[in-house]
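Only one protein chain is missing; all other protein chains are in place.
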Amino acid sequence: MSRQITFAKAINECLHQSMAEDPNVIVYGLGVTDPKSIFGTTAGLEARFGKERVFDMPTAENAMTGVAIGAAIEGIRPVMVHQRLDFFLLAMDQLVNGAAKWRYMFGGQDSVPITIRLIMGRGWGQGPTHSQNLQAWFAHIPGLKVVMPASAEDAKGLLAASIFDDDPVLFLEHRWLHNVHGDVPETLNRTPLGKARLVREGDAVTIVGMSYMTVEAIRAADFLSNLGIHCEVLDLRTIRPLDWDAVFASVSRTGRLLALDTGHATGSVAGEIVARVAMECWGKLKAAPQRIAMPDFPEGTSPALTKGYHPRAEHIVDAVARMLGRTIDASPLGAQRGYPHDVPGDWFNGPF
Amino acid sequence: MSRQITFAKAINECLHQSMAEDPNVIVYGLGVTDPKSIFGTTAGLEARFGKERVFDMPTAENAMTGVAIGAAIEGIRPVMVHQRLDFFLLAMDQLVNGAAKWRYMFGGQDSVPITIRLIMGRGWGQGPTHSQNLQAWFAHIPGLKVVMPASAEDAKGLLAASIFDDDPVLFLEHRWLHNVHGDVPETLNRTPLGKARLVREGDAVTIVGMSYMTVEAIRAADFLSNLGIHCEVLDLRTIRPLDWDAVFASVSRTGRLLALDTGHATGSVAGEIVARVAMECWGKLKAAPQRIAMPDFPEGTSPALTKGYHPRAEHIVDAVARMLGRTIDASPLGAQRGYPHDVPGDWFNGPF
Amino acid sequence: MMDKALSVRLLRDMLLIRKVEEGIAERYPQGKMRCPTHLSIGQEAAAVAVGAALETADLAISTHRAHAHYLAKGGRAPQMLAEIYGKVTGCCRGRGGSMHLTDRTAGFVGSTAIVGNSLPIGTGLALSLQLKKSRQIAAIFFGDGCTEEGAFYESANFAIVRNLPALFVCENNLYSVYSPLSVRQPAGREIYKMVQGLGMPSAIVDGNDIDAAYAAAMAAIEHVRSGKGPFFLELTTYRWREHCGPNFDNDIGYRTEEEFLAWKARDPVASYEARLQQQGVPTEELAALHTQLDAEVLAAFEFAETSPFPDQSEAFSDVYTDKEVSPS
Partner (left out) sequence: MMDKALSVRLLRDMLLIRKVEEGIAERYPQGKMRCPTHLSIGQEAAAVAVGAALETADLAISTHRAHAHYLAKGGRAPQMLAEIYGKVTGCCRGRGGSMHLTDRTAGFVGSTAIVGNSLPIGTGLALSLQLKKSRQIAAIFFGDGCTEEGAFYESANFAIVRNLPALFVCENNLYSVYSPLSVRQPAGREIYKMVQGLGMPSAIVDGNDIDAAYAAAMAAIEHVRSGKGPFFLELTTYRWREHCGPNFDNDIGYRTEEEFLAWKARDPVASYEARLQQQGVPTEELAALHTQLDAEVLAAFEFAETSPFPDQSEAFSDVYTDKEVSPS
């Protein structure tokens, strides 16, 4: 059975059910037991599973990542959470020199089943160091898995798969998704890592999205659909492993690629997708592949600075129009939004 | 006047001359004052410039990076060095949240003129955590500059430019280059950051290299040249800023791109180059763009594991042949090498 | 009583901070200050004690909770408020918001939003001063939570090894967000003593008692300025309002109303004003001070509210010093 719940609630439910299913699952991170419970995602865990398995921690992101690795080697499945991805930059040694390489480096005998939840901010004054989307970094490292859900259902299913995956998984939650509603099964199902989701079928252009950009892609595709232009929207779900088969198959059908990214353009995952498609689908392409990502500038804090900063559905429509050699007025898309440009919806009123 | 000196000596000379030129230049890092003086690159600095400006440090890569930032804001030009890039993973918060964003974040008033030398190991048992080439990470971050010299001359000229550049610069030294000889001017010239070097002219394929891969590219190009196939070899010198004009201009001439990288393929700078060329030079391309980079696996320690791991000139020749639809036997290239596969030459006998 | 002029100055600085921040709290719900904002209400004495004891030429750096440090060091209120409002007249032209303050004219170098991040940078400021053989010192403001970061430990160690002119100023307000010390630090730890164990001299003082705190700050600064190396000053205090934002939140369960009330009873500003009055500062003088500050603060908000926003193009500049460099 499924019912409509939010992305945040789906995560909370997944954590409850995963901890109930396996006593080796533990959850920790700054604030997991506090009254705000990480936007509600860790609510009730401490009360139900106890202080040993659910705990707050010192502000020490680096060591606490190593602690997860050590515990994981010995059979624990730690779920660690950071309220912003940006804080986790302190732990790159443990992540890259440790977690990512442990299995390979020690001859394949031990696994490191950790899940690290990283929340990525945007708008409403998050500013340069509370808004980074560094999935391209993680996806560059052999040994890491990188999950970027775009829907409430996937938040639950992919998080379950991440927790019970035997390798280190970075689970990236876009802050603009926490209040997105969706049909979420009550049972704990594991949505396989590495399988993209075909969100819209079409023949015009393949739009590849991830995380929040999938939401904008769907808006754009539905708008275009009303004009008789049917785009295929592929939600990657995980960017390492990345479902290349699905990407190539779709591009083979449409002959056109528009890759989206929530991170800075240069060196983005979208760039990697453009590159692979150019290399692998050369004969199938009808037009130059394209990408839309964040500008190669930090995100400013003032709402005046984020106004023209983030690409949205309008820009996707513009790009599709260009690829098809058509002129389309995308402005109705912007006009539809009844709330300021720097929030995901009426529900968000800061500060984080 | 110029004479033949090594890459390592060129760096040493640059540091001496830069420190002499500007009393605000300081040099520090683990081992800069020890008898081995970072492969000779910091030799004589402490004796000449004193313990205040040249010093060893605690094993504390994270804070010591912040120390450089703070000093730089107040007019010092710190040159910090790490014997392996891998150690610097401890300092990503300071680098990315601090150095890279300082100028932007504080309204453009202060600059952070730091230079961080990072040495990248390869072969001879360096193994998973002493061999990483993470330039793709740095190149993804707005605010950073990333320099990857391939010759002794450039080592000197680009390091001088880096030290006197007002922004944070990562200066990546491939360990297999320290003993490369070249014509190096005695004077301290600054080779501009952001201008690629045309190393070989040709019409067949544009081969874009960086750092040590440029050396392999030249070997391949010269081998091909003898067979009448003239490739253009472009040495990027800096990968952020990256000389897109030069890349696009060359690809426009040749119609074919082979991008090389010393880092893991997925999410590599070579991938970014393939992507941009696919997007920007679409009409000029005669064949699918290609890349050659390190496999998406850590580098193993045993010589048996590195044997087939690193792409070399042979693989470049093979790729060029494939792009041209020809069959070429590249095996003589391998046979020419009179030393084991895991060292850059006779001069290297471990351990670092 | 201390020197009267000094006392009034200390009161004035605390009142300025209080009034500016109460002004923020009042206006924040209007939704025009669109950035995370951490108020120091209740902690003013700690900031002012150190800020007033420093010289203008001394450098200072702080964290996410920086308003008080910025103002106490002499940073200009209008530019700070404009920054929080996201205006181009803000101290960072709107790029940084509340957590990124700077006023170079006052020696306030900056504040950053990552816990622990500014400690090594402050240590580097001290290194630059030492290299230049300056008599200036670098003051590094941070909270109890910051001392859990490895960056703190590494900074302290280096400052000691190189005998740097750095003053580490720790405001221990018992909480990091909603987390009490007990889940973060060993039971019974006294931070200033732990730091002595690292090899840095230190002291602790009641951060709600401005006279005591000022005296401690003067002694600490004298130590640092005289070339004796770094010093760590811990000031015990308490934040009145929520970690981030304008509201009171004693009802949500992480701390008790009683605890809050006990600290509120020790209001560093009101208690000092009362003390000065007792000690003979005329009521009219104090009233005039209030009037003057109210006007100043109002004008600062006026400035912030009426200043223009940055042009959208400002989102796309200043990543590199060299304007020729294409950022992508």
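In order of appearance the chains are A, B and C, and numbering begins at 1 in each one.
Convention: a residue touches a chain if its C-beta (ideal position, glycine included) is under 8 Å from a C-beta of that chain, and two chains touch if they have at least 3 such contacts.
Note that this is a predicted model, so its numbers are computed, not measured.
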For the chain not shown, touching visible partners are A, B, C
Only one of C:8, C:174, C:198 or C:215 touches the unshown chain, namely C:198
Touch with the missing chain holds, among A:33, A:62, A:162 or A:214, for A:62
Touch assignment to the omitted chain, from B:143, B:182, B:202 or B:298, lands on B:298
One chain isn't shown here. Among C:149, C:234 or C:318, which residue touches it? C:149
Looking at the whole complex, which of A:13, A:46 or A:165 touches the chain that is not displayed? A:165
Contact set of chain A toward the excluded chain (per top definition): 26, 52-53, 55, 57-58, 60, 62-76, 93-94, 97-98, 102-111, 142-143, 145, 165-167, 193-194, 241, 244
Chain C positions in touch with the non-displayed chain are 148-154, 157, 160-161, 183-189, 193-194, 196-200
Can you list, in ascending order, the chain B residues touching the missing chain? 30-31, 33-36, 55-60, 62-63, 86-87, 89-90, 124-130, 265-266, 295-298, 300-309, 342, 349-352
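Here, only the chains that are shown with their structure count from here on.
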Chain B and chain C, separation of their C-alpha mean positions in angstrom: 42
When the C-alpha atoms of chain A and chain B are each averaged to a single point, how far apart are the two points in Å? 32
Identify all positions of chain A at which a residue touches two or more other chains, and write them in rising order. 62, 86, 89-90, 127-129, 266, 296-298, 300
Multi-chain touching residues of chain C, meaning two or more other chains, are 90, 92, 94-96, 100, 112-114, 150-151, 319, 327-328
